[in-house]
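Let me begin by presenting the structure, written as structure tokens, before commenting on it.
Of the protein chains in this complex, one is absent; all others appear in place.
Labels A and B are assigned to the chains in the order they are written; within every chain, residues are numbered from 1.
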Amino acid sequence: MSNRLLLSAGLASGAVLAMALPAHAQEVTAESVKTEAAFVFNTLLFLMGGFLVMFMAAGFAMLEAGLVRSKNVSMQCLKNIGLYSIAGIMYWVLGYSLMYSGVDGGFIGSFAAYSWPAAGSANEGSYSVGSDWFFQMVFCATTASIVSGTVAERIKLWPFLIFVAVLTGLIYPIAGSWKWGAGWLDGMGFLDFAGSTLVHSVGGWAALTGAIILGARKGKYGADGKMTPLPGSSIPLATLGTFILWLGWFGFNGGSQLAFGDNINASDVSRIFINTNLAACGGVIVSMLLMQAIYKKVDVTMALNGALAGLVSITAEPLTPDPLMAILIGSVGGVIVVFVVPLLDKLKIDDVVGAIPVHLMAGIWGTLAVPLTNSDGSFLTQIIGVTAYAAFTIVASAIVWFVLKATMGIRASEDVEALGLDKVEVGVEAYPEFA
Amino acid sequence: MSNRLLLSAGLASGAVLAMALPAHAQEVTAESVKTEAAFVFNTLLFLMGGFLVMFMAAGFAMLEAGLVRSKNVSMQCLKNIGLYSIAGIMYWVLGYSLMYSGVDGGFIGSFAAYSWPAAGSANEGSYSVGSDWFFQMVFCATTASIVSGTVAERIKLWPFLIFVAVLTGLIYPIAGSWKWGAGWLDGMGFLDFAGSTLVHSVGGWAALTGAIILGARKGKYGADGKMTPLPGSSIPLATLGTFILWLGWFGFNGGSQLAFGDNINASDVSRIFINTNLAACGGVIVSMLLMQAIYKKVDVTMALNGALAGLVSITAEPLTPDPLMAILIGSVGGVIVVFVVPLLDKLKIDDVVGAIPVHLMAGIWGTLAVPLTNSDGSFLTQIIGVTAYAAFTIVASAIVWFVLKATMGIRASEDVEALGLDKVEVGVEAYPEFA
Partner (left out) sequence: MSNRLLLSAGLASGAVLAMALPAHAQEVTAESVKTEAAFVFNTLLFLMGGFLVMFMAAGFAMLEAGLVRSKNVSMQCLKNIGLYSIAGIMYWVLGYSLMYSGVDGGFIGSFAAYSWPAAGSANEGSYSVGSDWFFQMVFCATTASIVSGTVAERIKLWPFLIFVAVLTGLIYPIAGSWKWGAGWLDGMGFLDFAGSTLVHSVGGWAALTGAIILGARKGKYGADGKMTPLPGSSIPLATLGTFILWLGWFGFNGGSQLAFGDNINASDVSRIFINTNLAACGGVIVSMLLMQAIYKKVDVTMALNGALAGLVSITAEPLTPDPLMAILIGSVGGVIVVFVVPLLDKLKIDDVVGAIPVHLMAGIWGTLAVPLTNSDGSFLTQIIGVTAYAAFTIVASAIVWFVLKATMGIRASEDVEALGLDKVEVGVEAYPEFA
């Protein structure tokens, strides 16, 4: 704006609006006011949901910074701000168009940078398409964040970031188009409200593939089959990250209602907030009780991952469950965390932050659970969807990981791993005065 | 939603709304549009205020993680995510109904899980009842957060969480019903806009009762009457926690306007934001000046608690004060902190994070100050309210604490306290590579 003196410059009630209206503005009717208010409310939902999900990037960064050893903390911070930045640009260059433009029951959209209305103009329709782009972009970035924690402490910086570019520019958008772009799985009736599968399992499969191809950190699994814990450097940062993610999830699930312009949508978003919260509560409490029952100690990282698994579990269907079902769905997420974390260690799959149980396993569970509360869902279709996403993401990710391995290499040398990535690749220690 | 292609799938302006409307939708009139927009605005206030207050759980976690010693930081993180989860479920199972259903001038509501409209439907009235539940739930959780800091570093995990379940399922809702549930104190004209008494003093009394029954940490008060400071492990985390709480307070007080659907409510919420901020500013500056004057050093934890005490002080009436009064009311909070912290040490009451001066004493002050700016208030009624909340919360809390003490015990053994709760009860150290 020219200056910020709207009011005292004499722009009385309505004047700002009037100035902004195009010359051919139509008569103001109750219908037109209703339509315009809905446009603004829907856009607001995308922007507010979007900034909450954007902040999840900070949540992942803190969770991972807290769960890696101090010699790799700077690297983890760098990867997280790097991946969010790459995702933002790739989703503009390619991702959004592949995901949403002209999929029409098929598998893929068009290759083109996406565009939105010029300054001072608005699109037709019931919300600003720019706000929708912003909202979908932060989902894409979340998918990349999921990978980063699993492969921490041994993957090199640049191959990781190149993987992120392919994941956010091609893999996620193509997979996403199948459902949210009105592609073939949407046509079949596959249901995934906010992305238990499209975001969390896709990120989880990419992470799992990477963890297997990379191999475990040195010293994690002994020749004798014994697992050595490599405890994270800061529990409060991991806790902060979890709370930030929990906060962001209100935007993640609530914004996925995609509309906020009337009593019913506003009520549905409220319901989604409640179910999202209750599922996380269930995940926390069940994981705590199980830890106490089994181990006689309550590992706080299990409670944190219990919260996240509860959140992932409810993400496929946060609207239809009643409160008790939301708690139960989230609680199963808590159970998954407690049993899958040691299982991965038995399989010698080194998932540094627990992203595979949280995002992949709970994501599958949440997706399969949809028909329990939503009569439009079918278990068979849900299984088909889960399987299709698994097959595509594993194959596509593996190709990218192997190409990177064969060309530039993906794993830091043993010396670098022992010294820590911070000293060698970043040149900045996270806590130079301690440790 | 089925897919996310609202716009390109041809759902032009208004179509989404139209689809969502029930078959018997009435004619769109200026009145109906106004009513519907107000419904959405009011619901938005609850949801936005609610997620801001939810994030206060992270604020308390960081404040407390920063103010306890490193050997108890994991435990403090665990307690905070645990208590928020328990509060969320208990407030659904019992709390909300006890607080709001059928109190009618009495002392207590009904024992029943609360329910809200099914997916795809909305209640009558001027806001979504689900959004109100969400907003009230996070207030309940805040009450429990207040207790957690005071009793830190020596209380065992499970007795603490059981106390939280009773506090959030019974004590807080019953006490809350007296005013916000239209009970007897509301009938008398007691005023507490956003909870200086209902939330902060109730939490503070529960904390004080716990601190006395538990006793002080080993080594805090010598046999010779000398106090040994046990400094917190991370000032930046405590600072972060304070800023997060300050942010959340805009939701706490602003959302307590309960309406945002017209010029006047929007203006009142703006006024509340300003007063909330100015009161905190006053609390910070006065506590800093007093520290400099008295001790020649400005203890940053006093400035942080000064901010919080300013916020608690303005919470009973953030709307009616003019800016100068808001600053003064908050400044008295700063004074309280500076003088009550050493006073508690003289009384050998070990309040690890300063929650008693901040939440209890400033909460009482804020409640008593209401009639200074709100002519509907009466000093006598405010005193009656403060006293009633004190009596009920002290007695109810003491009963629970004593029952827990007599049955499972509430205090960690001397060995465990010396080693730190993290090693023994959590099994995970907060900073395994340092300290």
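Everything below uses one rule, namely that a residue touches a chain if its C-beta (ideal position, glycine included) is under 8 Å from a C-beta of that chain, and two chains touch if they have at least 3 such contacts.
None of these values were measured; they are calculated from a predicted model.
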The one of B:Q257, B:S313 or B:T367 in touch with the missing chain is B:Q257
The one of B:Y84, B:F134 or B:W180 in touch with the missing chain is B:W180
Which of A:A119, A:A293 or A:A406 touches the missing chain? It is A:A119
Which of A:L44, A:L94 or A:A303 touches the missing chain? It is A:L44
Had the left-out chain been drawn, it would touch chain B at residues 30-31, 33-35, 37-39, 41-42, 44, 48, 52, 69-70, 100-103, 123-127, 129, 132, 136, 179-182, 186, 193, 231-236, 238-240, 242-244, 246-247, 250, 254, 256-271, 273-274, 277-278, 280-282, 284-285, 288, 292, 295, 297-301, 303-304, 307, 319-320, 322-324, 327, 431, 434-435
Where chain A meets the chain that is not shown, the residues are 1-9, 11-17, 20-21, 28-30, 32-33, 36-37, 39-40, 43-44, 46-48, 50-51, 54-55, 57-58, 61-62, 65-66, 73-75, 77-78, 80-82, 84-86, 88-89, 92, 113, 115-117, 119-123, 128-131, 133-134, 137, 157-158, 234, 237, 240, 424-434
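Throughout what follows, only the chains that are shown with their structure count from here on.
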CA centroids of chain A and chain B: separation to the nearest Å works out as 29
